[in-house]
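Note that one protein chain of the assembly has been removed; the remaining protein chains are unaltered in position.
Each chain carries a letter (A, B and C) given by its place in the written order, and its residues are counted from 1.
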Amino acid sequence: MRIGLLTGGGDCPGLNAAIRAVVKRGTSELGCSIVGFNNGWQGVIDGDAKPLTRDDVSGILIHGGTMLGTARCHPHKVEGGMEAVKDTFEHEKLDGFICIGGDGTLKAAGKVSKALGVPVIGIPKTIDNDVVGTDNAIGFDTAVTVATEAVDRLHSTAESHNRVMVVELMGRHSGWIAVTAGIAGGADIILAPEEPFDIDQIAKRIKHRHRYKNFSIVAVAEGAIPAEGTTWEGNPTIDAKGNPIAGSIGHEVTKAIEARTGFPTRLTVLGYVQRGGVPTAADRLLGTRMGIAAIDGIVAGESHKFTAQQGDHIVLEPFETMMGKTKWVPADLLKAANGL
Amino acid sequence: MRIGLLTGGGDCPGLNAAIRAVVKRGTSELGCSIVGFNNGWQGVIDGDAKPLTRDDVSGILIHGGTMLGTARCHPHKVEGGMEAVKDTFEHEKLDGFICIGGDGTLKAAGKVSKALGVPVIGIPKTIDNDVVGTDNAIGFDTAVTVATEAVDRLHSTAESHNRVMVVELMGRHSGWIAVTAGIAGGADIILAPEEPFDIDQIAKRIKHRHRYKNFSIVAVAEGAIPAEGTTWEGNPTIDAKGNPIAGSIGHEVTKAIEARTGFPTRLTVLGYVQRGGVPTAADRLLGTRMGIAAIDGIVAGESHKFTAQQGDHIVLEPFETMMGKTKWVPADLLKAANGL
Amino acid sequence: MRIGLLTGGGDCPGLNAAIRAVVKRGTSELGCSIVGFNNGWQGVIDGDAKPLTRDDVSGILIHGGTMLGTARCHPHKVEGGMEAVKDTFEHEKLDGFICIGGDGTLKAAGKVSKALGVPVIGIPKTIDNDVVGTDNAIGFDTAVTVATEAVDRLHSTAESHNRVMVVELMGRHSGWIAVTAGIAGGADIILAPEEPFDIDQIAKRIKHRHRYKNFSIVAVAEGAIPAEGTTWEGNPTIDAKGNPIAGSIGHEVTKAIEARTGFPTRLTVLGYVQRGGVPTAADRLLGTRMGIAAIDGIVAGESHKFTAQQGDHIVLEPFETMMGKTKWVPADLLKAANGL
Partner (left out) sequence: MRIGLLTGGGDCPGLNAAIRAVVKRGTSELGCSIVGFNNGWQGVIDGDAKPLTRDDVSGILIHGGTMLGTARCHPHKVEGGMEAVKDTFEHEKLDGFICIGGDGTLKAAGKVSKALGVPVIGIPKTIDNDVVGTDNAIGFDTAVTVATEAVDRLHSTAESHNRVMVVELMGRHSGWIAVTAGIAGGADIILAPEEPFDIDQIAKRIKHRHRYKNFSIVAVAEGAIPAEGTTWEGNPTIDAKGNPIAGSIGHEVTKAIEARTGFPTRLTVLGYVQRGGVPTAADRLLGTRMGIAAIDGIVAGESHKFTAQQGDHIVLEPFETMMGKTKWVPADLLKAANGL
């Protein structure tokens, strides 16, 4: 069999582990040819393909990013996109696609598989961890690890100077990174989109805390928002399309806390370091297992499904399980974020 | 309510996160008093108790080990042990125990709860990850992370010198660390107790590999054993009680590979560094969530159960789920360990 | 002898190592009493003192920040400050001060020792590494390590997306962190205060590079400035007092590069994570050695000097060596920053 392989959406650590697993298992154990497409669905549309061998993927396990490059391109939203995908599929004599990506890329994968009747298996990756149906997506563990290390580092400088340290972490729609890294790093206040905040209450909690402690750490997801009906003199933190503006909510929360508490308050916007670099052991393992499950699945005749970690196992779930949905941070985690 | 808290068995990173969560949530949110016992069940038998406050657990989140100390003591195996536990329970006016430990400690917890009719909630920790009923136990992620970093480091020196590098990792009965760190670190050969090995086959695979690559990495669980009926001139690697001798299998495998392949073969026994130090974000999060679930559970009247991670949730499972059982490395992981 | 100990200026990793060394060596080997002052010279002025014992400093070696707290206070700039220092010196029956700090704190230490005739030994710390007379100051190695890890992480996401990644690093007056972390992380362009830049030349170099590479990393010290006479449409990046505004130059450089090259250009402002957290082995070693040299020196009758690393040795240098001076990044390092 000849299988097309691509990575779409934002990059993150662990993608290369999945690519490597698909290629190694596909070529050595299953007798497949693996055709890599550059820059996600754009490369499929353009027919920008190259064969991938064991040698090509040697040594990439520990590298962040993706050796195939990536782009935010959805064939069904591009004029003539679906036809171009079909053309490439036929021209390359493919038997299926394995498509590694986030929300948007997997949705596009579902549409390709449906509309063209082409076998497609997806592998979920997103540092935001908001894919329904899988315990974890590739990249999340590394992002949380990097974010937690940053929170750890901020602790000591906060303690030495009697300060409030605000750190803005990634998470536009859900607050997985802020909540988990906040808990793991011992943040005192954690703001996530799942629970709009009342800045007056936040300031009150900080003032109360500073009666017996001389510092506070505040972890803010970039998609955190003030609750309706609460005081908010800050600027909007959301752009015209409804997406959070990076750095914006962190900046406004910092100003608002300093104004209300009088404590020196400093901001760190962690940014892109959360989505780059050497993947954690957990992300390499997850990428490898999902890569194997994907190639095994497509060779076994599966289609229109994505690999999902469920407890100790990797299973295949129908795309419908995740399409158009968001996995929110569950209640017990939000409780842990607020109740310690 | 007054709740006794103890840690038993071998220590590992993440225990303090669980202790901290029990104390903070118990004292601040639930109005409990938490009584810490030193050195596991031994401390309960001896009545070696101290009250634990928020201040006592401040700052311990990032520390490995356990602030309560630990010991391998099982009250039901000690003359008069159960009675002593009962006495302490009454003397300290306790309403229940939260007991953080591995296989042996939780089994003892089950017996205490059964025999004395005392509420007990367990929290599973073990770097071996072999507790049935939970996706993960506290300490496993850190151990795998440390082991993977070691495998990463061995890679470069192997490549530069045309060598076989053998690394013995912890795992006396099951091979979770060797298998997952081996996969994550890109080890070429992985030996786990779940699949007894044929040293001749191993040597053959290494010789084959060295036709096109000039190094190999072999990850060996300390409980790995040669398959019956295969050649094995090495010494026994198991002591009189049937337990693996640390360093032993690594040493024998190293000698056997060098003898059969002629390639310079070097051994690293990673040892105790796998069970110490700063816990990973994942272990701190797991410890915190399990600590909260345990104190919430016991206050809600639960007993004879242990906290278990199942997908995105922490639930309570009856002790019977895990007692006397071992969670083996599943087939798809063993396949990944051998098939890349 | 009774020795007063304080930490002043911004905190950084390694201060606690120095405190621990002064206390352990002073109390156990030299028979001294060590009196710690909270919050730098402010604590001396206020007489905010506490005795420090071996137990007080146990376990602090790996902690960032300073257990004594810190403040930016210079007795000679405070009304009645010098008299208050003298009063405290006499009231506490001190025989000298050991003072750990940066440029400002050590300058103040020099003035105290001169004006009051009081024995003072300084220990230089600054993540900026700009103290003349010593190879390294405490905190610099950790800051460079953290910054380099960030540059490493940015590399992979830059490569995957065909991007320019700009990272603003600390360094208001000299560019030590940006230059060394930039070289260590393989940054393509490095902007330091020592060499004012021409943004048109920078853009030209990036465009040239992108003919054969699809990404660039730009490391910018927060005190980097455009060269006089070169194009610069950006906002001022310096406040009324002549100090760089954090985040400002990074923001302007990012905009200017994107405008000139057309390549998507993203900014990360690393901020306070550079000055917090677990110190590197090198900083713990340096702190320990300087702490020992300081207490040994003051007991031996030395004064008006600071500890300095010179090659393999720690020596004592007169305050005059460093007062009013700045150690600039040397020419060969700037060449390395630009010539690879």
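As a working rule, contacts are C-beta pairs under 8 Å (C-beta built on N, C-alpha and C of every residue); 3 or more make two chains touch, one makes a residue touch a chain.
Just so it is clear, the structure is predicted and the values come from calculations on it, not from any experiment.
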{"item": "Neighbouring shown chains of the undisplayed chain, as defined at the top", "value": "B, C"}
{"item": "Residue of C:I19, C:A181 or C:M322 in touch with the missing chain, whole complex considered", "value": "C:A181"}
{"item": "Per the touch definition above, residue among C:L52, C:M67 or C:V144 touching the missing chain", "value": "C:V144"}
{"item": "Contact with the hidden chain (one of B:T53, B:T231, B:T268 or B:Q310)", "value": "B:T268"}
{"item": "Residues in chain C touching the chain absent from view", "value": "20-21, 24-25, 28-29, 61-62, 135, 141, 144-145, 147-148, 152, 180-181, 183-186, 280-282, 284-285, 288-289, 292-293, 310-314, 327, 330, 332-333, 335-336, 339-340"}
{"item": "Contact footprint on chain B, counting only the chain that is left out", "value": "10-11, 13, 63-66, 69-70, 146, 149-150, 152-162, 165, 214, 266-273, 275-278"}
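As a working rule, only the chains that are shown with their structure count from here on.
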{"item": "Chain contact graph, described as a line, ring, star, complete graph or other shape", "value": "line"}
{"item": "Copies chain A and chain C touch via same or different residues, half shared test", "value": "same"}
{"item": "Relative to chain A, chain with the most remote C-alpha centre", "value": "C"}
{"item": "Degree value of the rotation bringing chain A onto chain B, based on Cα positions, nearest 5", "value": "180"}
{"item": "Separation of mean Cα positions, chain C and chain B [Å, integer]", "value": "41"}
{"item": "Computed distance of Cα centres, chain B from chain A, in Å", "value": "29"}
{"item": "Interchain centroid distance [CA atoms averaged], chain A/chain C, Å", "value": "35"}
{"item": "Chain A: positions in contact with at least two other chains", "value": "152"}
